[in-house]
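The complex appears here minus one protein chain, its other protein chains still in place.
So that you can tell them apart, the chains are marked A, B and C in the order they are listed, and the count of residues begins at 1 in each.
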Amino acid sequence: MLVQMYNVSKSYDNGVRALNDVTLKIERGEFVFLMGHSGAGKSTFIKLLMREELPTRGQIFVASRSVLRMKKAEIPQLRRNIGVIFQDFKLLENKTVWENVAFAMQVVGATSQQIKARVEETINMVGLSGRESSFPSQLSGGEQQRVGIARAIVNRPLIVIADEPTGNLDADTAWEIMELMSEINRKGTTIIMATHAHEIVRRMHKRVICLDKGCVVSDQQGVSIA
Amino acid sequence: MLVQMYNVSKSYDNGVRALNDVTLKIERGEFVFLMGHSGAGKSTFIKLLMREELPTRGQIFVASRSVLRMKKAEIPQLRRNIGVIFQDFKLLENKTVWENVAFAMQVVGATSQQIKARVEETINMVGLSGRESSFPSQLSGGEQQRVGIARAIVNRPLIVIADEPTGNLDADTAWEIMELMSEINRKGTTIIMATHAHEIVRRMHKRVICLDKGCVVSDQQGVSIA
Amino acid sequence: MRWQTIKYFFREAKTSLRRNSVLSIATATTISICVFILGIAVLLYMNSGQVIQKLESDVEIVAFLEDDLTTYQTEELQQTLKKNPAVLSVTFVSKDEALARLENKMGEYDLLESMEGSNPLNDSLEIKATNPREVGELAAAVEKMKGVGKVRYGQDLVQKLFSATHWVRILSVVIVVFLGMAAVFLVATTTRLTIFSRRKEIYIMKLVGATNRFIRFPFFLEGMALSVSGTLFALVFLGLGYFYMIENVQPALAFLPMITDINVLIKMGLGLTLAGMALGVIGTFISLNKFLDV
Partner (left out) sequence: MRWQTIKYFFREAKTSLRRNSVLSIATATTISICVFILGIAVLLYMNSGQVIQKLESDVEIVAFLEDDLTTYQTEELQQTLKKNPAVLSVTFVSKDEALARLENKMGEYDLLESMEGSNPLNDSLEIKATNPREVGELAAAVEKMKGVGKVRYGQDLVQKLFSATHWVRILSVVIVVFLGMAAVFLVATTTRLTIFSRRKEIYIMKLVGATNRFIRFPFFLEGMALSVSGTLFALVFLGLGYFYMIENVQPALAFLPMITDINVLIKMGLGLTLAGMALGVIGTFISLNKFLDV
């Protein structure tokens, strides 16, 4: 069991209740879509998994470790096991494409050779070869998003969490990315993906968790939702 | 003729050629979709229209005024005529939802009463009533996007330019926004919208301009593209 | 500008000050400290100037009168001297007085007696120059006057004193100028940093169609408010410290006169306030212009 959530609720400081009594489990190697209206709590769900936010109530376990009871020093380790594609990309503005992707590997202490090989390969996979030395501000929206994707997968983490990873991509590129995800998933990485793209969800035929106003309203395998 | 572009090319400092010899006209009151792969030049097109960037070559006219030959002091006036929804939202981090939307009206010197009435109405239209006093960092991705939409339309500008305005919205909310756009368009506002959402483009049945590597590859009325 | 807009500017400046509290505090602190340093420098400069002036004005010429001068002649001599614009004051010292002083200094109370009743000293005039720096010329002129014998003004010491005060004056000006420049740089650096960290905000405002003036005005008000509060804060501390010194130190140092004229001090405070405000506002403006060109 890779991810376990028990009665998790999250209220933000201003009183907004983003998650409401969520209980669910995600197995190692699963591919899960997270759907729901704007403001349903998808990003909050992701923030809780990587301990960007703490839940107001409930318990969360990632790889059998309690995310809440974790010592401060253990947090980096948790986050290294999770590759996150952020909804707003969160690229380092002062680093080039290459450096942004390489940073995730430097953090885990990879050697220069490893970094060189893998960063190049990954940038290729997301279709950005040739743009290695551009800064994020010199990229189009979709290109920035793909840098974020490359950074999330370059370390081959245990889990890849993707928050709307195709929101700024055209259909073709989006499909390429989905194929990339599928392949990573086949190699054993668990994938949790928040998305609004019905088309993609329908065609991928994977488990879909639907949130509405912070509650899980459906959790089915391979459905095509309305 | 609201927008005229003659042989417009744009190369960025790092040599990337984002637009290549683009010539086109957009009539007052039109609704135009701008499509194309990631990095095709859609956002660049928009930046040129509002003089965020200057073209390397060519001429651009908005409402019969040359964007290039414009004096510095005239730029604000140009921008007030254009309501832009930015791909990365560009909200003012230190202002609340209400203030962000109101700012666009304060800039044009609207009275307090006008501002009060219209801002409230517009926030309602994008479905954010109740969140007026939240700061952008306290909003979900889709909510931020809708603040951007509200700010762009609150002044009832001559043109609304939308860069991927539904990228972070679920299907239902996206349709609500599209209906809002249609209505604004019916009232006479010209709308130029860059998007990847085939579904929307297909169903709206409007003019579609396709860009590829900076060139206009097709410009047809009401087609459903592949 | 419409009243509406002006009201908006003030409201805008107020909320911005509050929401950018890190930046506001930084700017106010820096301005405060800079004005404080400048204040110390100016106080030192002005007080050392005053002390120097006091020391210099203590310089005096002693003109020994000839033995055979009548009281009338002595009086006439004094009158002539007093009419000379280069002379500030003239004091007559009789030879008895001179002897008394000498006795005191020599630790002998029976000098006159040991000299068998005849006082070998002469009457003298102690003359202060209007401009102590011209004491040499004055001494030479006095020496040429009828009825005046030898003239002494401690040439060596006076020269030392003047070369010392000359350099102290230059040094204190240099230090005030340097500290002034340091203050300008420091405030410029801070305002540049605060504007720098708000550059995206400014960029977005421009894209939404704001004119430069529309963006500048609230920044101007903010800069104003921060400068004024920072400056006042510094002035309060400076004032408290200085008045403490006047109360507690001055009595022990009555011979080294501190500046206590309240008018001078108020003028100085106003000067510093203006300097502080100028620093903050001009710094903000220069830094702002860099990011307005969008």
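Just so we're on the same page, a residue touches a chain if its C-beta (ideal position, glycine included) is under 8 Å from a C-beta of that chain, and two chains touch if they have at least 3 such contacts.
On a predicted model such as this, the values are computed, not experimentally measured, just so you know.
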Would you mind listing the shown chains in contact with the chain that isn't displayed?
A, C
The one of C:Arg2, C:Lys83 or C:Lys105 in touch with the missing chain is C:Lys105
Which of these touches the unseen chain: C:Ile33, C:Ala100 or C:Ile259?
C:Ile33
Touch with the missing chain holds, among C:Gln53, C:Ser89, C:Ser163 or C:Thr260, for C:Ser163
What is the set of subunit C residues that contact the non-displayed chain in the whole complex?
22-23, 26, 29-30, 33, 36-37, 40, 44, 62, 64, 98, 102, 105-108, 111, 114-116, 118, 120-122, 149-152, 160, 163-164, 166-167, 171, 175, 178-179, 182, 185-186, 189-190, 192-194, 196-197, 245, 249, 252-253, 255-256
On subunit A, residues whose C-beta touches the chain left out of the figure
50, 52, 73, 76-80, 84, 86, 90-94, 103-104, 106-109, 111-112, 151
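One rule holds in what follows: only the chains that are shown with their structure count from here on.
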Along the shortest chain of touching chains, how many steps lie between subunit A and subunit C?
2
Work out per-chain C-alpha centres and flag the one nearest the whole-protein C-alpha centre.
B
For this structure, which two chains share the highest number of contact pairs?
A-B
Go ahead and note the Å separation of the Cα centroids belonging to subunit A and subunit C.
67
For subunit A versus subunit B, what separation do you get between their C-alpha means, in angstrom?
29
